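Missing here is one protein chain; the remaining ones are kept as they sit in the complex.
Here is chain A:
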């Protein structure tokens, strides 16, 4: 069993950490594009009576731990 799974990480978590590590050491021109892929978040708004409510960003950490 791999060391990261023994430590309690899932495959996706470990794969995302490794991917982020690689993006971090790219040359600047490619890095700019690659780092944009890193941060993902969900915007949600509740619609009531045909009107859009307030928009909220869920998980504002930007998925930093890669979960």
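The rule is short, and it goes like this: contacts are C-beta pairs under 8 Å (C-beta built on N, C-alpha and C of every residue); 3 or more make two chains touch, one makes a residue touch a chain; residues count from 1.
One rule holds in what follows: contacts and distances are computed from a predicted model.
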Undepicted complex member, UniProt protein name, chosen from "Eukaryotic translation initiation factor 3 subunit K", "U6 snRNA-associated Sm-like protein LSm4", "Large ribosomal subunit protein uL15m" or "ATP synthase subunit delta, mitochondrial": "ATP synthase subunit delta, mitochondrial"
Touch with the omitted chain, as defined above, among A:30, A:44 or A:57: A:30
Contact footprint on chain A, counting only the chain that is left out: 2-4, 7-9, 14-19, 21-28, 30, 34, 37, 65
